[in-house]
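For this depiction, one protein chain was excluded, whereas all remaining protein chains were kept in their positions.
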Amino acid sequence: MLAYIVRRLVATIPVMGVVAIFVFSLLYLAPGDPAAVIAGDLATADDIARIHHQLGLDEPFLVRFGTWAWSVVHGDLGISIFTNLPVTKLIAQRLEPTAALTVSTLILSVLLAVPMGVIASWRVGTWVDRAVMGFAVLGFSVPPFVLAYVLILVFAVYFDWFPVQGYASIADGLVPFLRHLVLPSTALGLIYAALIARITRTSMLEVLSQDYIRTAHAKGLASREVLVSHALKNAAVPIATIVGIGVALLIGGVIVTETVFAIPGIGRLTVDAILRRDYPIIQGVVLLFSAAYVIVNLLVDLSYTLLDPRVRY
Amino acid sequence: MTDAPIELEASLIARRQSRHPLLEAVRRHPTVALGSVILLAMVLIAFLAPFLGTVDPQALSPIRRLRFPQAANWFGTDMLGRDVYSRVIFGSRISLEVGLSVALLSTAIGLAIGLVTGFSRIADGSVMRVMDGLMSIPPVLLAIALMALTRASVGNVILAIAVSEVPRVTRLVRGVVLTLREQPFVEAATAAGTGFFRTLWRHILPNTVAPILVQGTFICASAMITEATLSFIGAGTPPNIPSWGNIMAEGRSLFQVAPYVVLFPAAFLSVTVLAVNLVGDGLRDALDPRLQRRM
Partner (left out) sequence: MARVRNSIWRGVAAAAVAAALLAPGAGHAQGSGKTLSFIPEADLRSLDPIWTTAYITRNYGYMVYDTLFALDENFKVQPQMVDTWKISDDKLTYTFTLRDGLKWHDGKPVRSADCIASLDRWMKRDVLGQSIPPVLGEMKAIDDKTFQIVLKKPFPLLLEAIGKLSSNVPFMMPEAVAKTDANTQIKESIGSGPFKFVASEWKPGAKAVFVKNPDYVPRKEPPSWAAGGKVVKVDRVEWDYIPDPQTAANALGQGEVDWWQQLPQDLVPLLAANKEVTVTSVDPLGSIGVLRFNHEQPPFNNPKMRQAVELVIDQKEMMTALAGDPKYWRTCYSYFSCGTPMASDAANAPLAGKRDFEKAKALIKEAGYNGEKIVVMTATDQPIVNAQALVTMETLKKLGINAELAAMDWGTLITRRASHEPVDKGGWNIFFTWFVAPDMANPALNAALRGNGAKAWFGWPNDPKIEELRDQWFAAPDLAAQKKVAEQIQAEAFESVPYVPTGMFVIPTAFRKNLKGVIVAPVVFLWNVEKG
C-alpha cells in the first residue's frame, strides 16, 4: 500500500511538469503585458518599457522558465507583479474559503445525489426514476450563474434567509460560517449532484442486472437490503471515481460561484490574475489546482480498498 | 462540463457494444425524438433568423434602452436599446455553431490521438503524460487561459473549448482500443495477417462510434454552457456578435432591473442544452442493450 502511494506520488511529477511547462509557455505567448497594466492609464511607452525590464520580462524564454522552475521546486511561487506580495501568501490567505466551499459542496452533493440515484435505479422506469433523471439533465442545462442569481433573488433578497454575498470564517462561529455557505454550495453543487446522481443510477443498474443480485432476490432477501448491502456496495467504486473526476468540474465552477457571491477565494484570485496578466499568480494557481486534482484522485483510488475489499494495492 | 461521467459510462457501454441498428434504437426511445425535434427547431430558427420578424441585432438605440417586453420588442430591449428578441434569435447561431464545432473538433482530434496511443506503446507513454497534465487543469480554467492568449473571436472560443475537451476524448478512445485489442476477434484478425490499418478500420473504429457519439452530444451540450461561462468571465465571444452567453453577460449587472435581458437567452440556452442532453441520454440508453431490456 505504502509502496503504491509512493509510486503514485512519483508518477505525478511528470504530470505536474507538463502542467508547469504548458502554463509557462502559454503565458509567455499571451498578448497582454503586465507592465502596461501596472503602469496605469497615464503611463508613457518609456514607463512601460522600464517596468518591463524591471520585471525581467525581456529575458529569454529559457532563462525565465529556468528561474521560475528552480524557485517552484524550492516552494517559492514568486512575487505577485501587482501587489508585491509572495504568491504563496496570496494563495494561503484565500485557501480557506475555497476549501470550505468545495468541501461543503462535495458533502451536500453526495448526500443528496447518491440516495437519489439509488432510488431511481430501484424504481427504474417509474416517475421517480424520470424525476431524478429529469433533475440530472436539468442540472446540466442551467448555466451556473443564472442559478446563482435566482437563488440570491429568492432566498437572500426576497425571503432574507441567507446572506447575499461574502464569506464568514469558521473562526467567526459555526452558524455564520454555514449560513454563508448554503447558497453558493447549492449553486455550485447542482451540476455536481446531477453528475453523481446519474452515475449512481447507471452503476446501480449495472450491478442490479448481475446474476448474484438475482440470486439474492431469489434467496428471498428484502429488496431494500439487496439494494443497499449488495448493490450499492458494488456500485461504490464507479461512484467514488466520478466524485474524484468531478473535482475538476467543481474547481471550474468555483471560479464563477466565487465571483457571483463575492467570496474571497482562489477562484476569484485566478480570474483577477488572468485579466491583469499577473503571471506568477496564474502559474501558481494552475499548478495548485492540478496538484489538488491529482491528489484527490489518488485519495479516490486509495478509497477503493475500503469500498471494495477485492481491490488490493 | 458533462463529459466526466460519460467517459466511464461510455466505456461501460463499449464493453457491451451491440449491433442494433441506430434507427431502431432511436425509435424505441421517445426522449431522443423529443430532443431531436427541439434541436431541429433551434437549427431552423438559426437558419431563418432574418425572416422571423427580427431587426438588426446590432442596431443601437440608446433612447429606447431597457424597455420591458412589448409588442415592438417581444423580449424587451437591453441597456444599449438593442432588441433582445433579435439578439436571442441571431444568438442561436453562435451557440449552435460553438456546440457543434467543439463536439466535432474535439472528438475528431481525440479519436485520432486515442487510436494512435491505444496501439502504439511508445506514443502511449509520452502522449498520455501530456494528456494527464492537461486533464488535471480544470477545463473552464484552461479555456479562460487560452482565451487570454488569443483574440476574442468565435473561432478562438471554439478552439479554446475544444482543446480543453480533447484529453477526455483521448482517454475514452484509448480505453476502448485497449479493451478491444485483447478481444478474440481482433487477435484473430491480427493472427490471420490482416494489416494494421485494416484492423483499425474494420474492427476498432466501428466499435468506438457508439461511445464517441454519446460523448460527442454531451460535449456539445457542455460547450454551449462553457461558451456562456467564458462570456460571463469576460473572455468569450466579442460583444458585437450576439451569443446567448454574451447577451446574458452584458445583462447580468441589471438582472434585478431588467431580468428579461438575462432570462430569455437563459431559457433558450437551457432548452437547447436540455434537448442535446436528451438526445445523448437516449442514445446512451439505446446503445446499451442491458438497460434497454429493463426499460
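Read from first to last, the chains carry the letters A and B; within each, the first residue is number 1.
The definition used in the following text is that contacts are C-beta pairs under 8 Å (C-beta built on N, C-alpha and C of every residue); 3 or more make two chains touch, one makes a residue touch a chain.
Just so you know, these numbers come straight off a predicted model, no measurement behind them.
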* Touching residue (missing chain; options A:33, A:76 or A:308) -> A:33
* Hidden partner chain, touching residue among A:131, A:156, A:178 or A:298 -> A:156
* Sole contact to the chain not displayed, among A:100, A:227 or A:260 -> A:260
* Asked: Which chain B residues touch the hidden chain?
  -> 58-60, 62-63, 65-66, 79-81, 148, 151-152, 234-235, 238-240, 246, 252-258
* Hidden partner chain, residues of chain A it touches -> 31-34, 36-45, 48, 50-51, 54, 80, 82-85, 90, 93-94, 149, 152, 156-157, 160, 163-166, 259-262, 264, 268-269, 272, 275-277
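The definition used in the following text is that only the chains that are shown with their structure count from here on.
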* Structure fact -> In whole angstrom, the CA-centroid distance of chain A from chain B equals 21
* Asked: Okay, in this complex, where on chain A does chain B touch?
  -> 14-19, 22-23, 26-27, 29-32, 124-125, 133, 137-138, 140-146, 149, 153, 157, 191, 195, 198-199, 202, 205-206, 209, 238, 241-242, 245-246, 248-249, 251-253, 255-256, 259, 270-271, 274-275, 277, 282, 286, 289-291, 293-294
* To do: Could you please specify the touching residues of chain B with respect to chain A in the complex?
  => 1-2, 4-5, 7-9, 12, 129-130, 132-141, 144-146, 148-151, 221-222, 225, 228-229, 232-235, 248, 252, 255-256, 262, 266, 269-271, 273-274, 277-278, 281, 290-291, 294-295
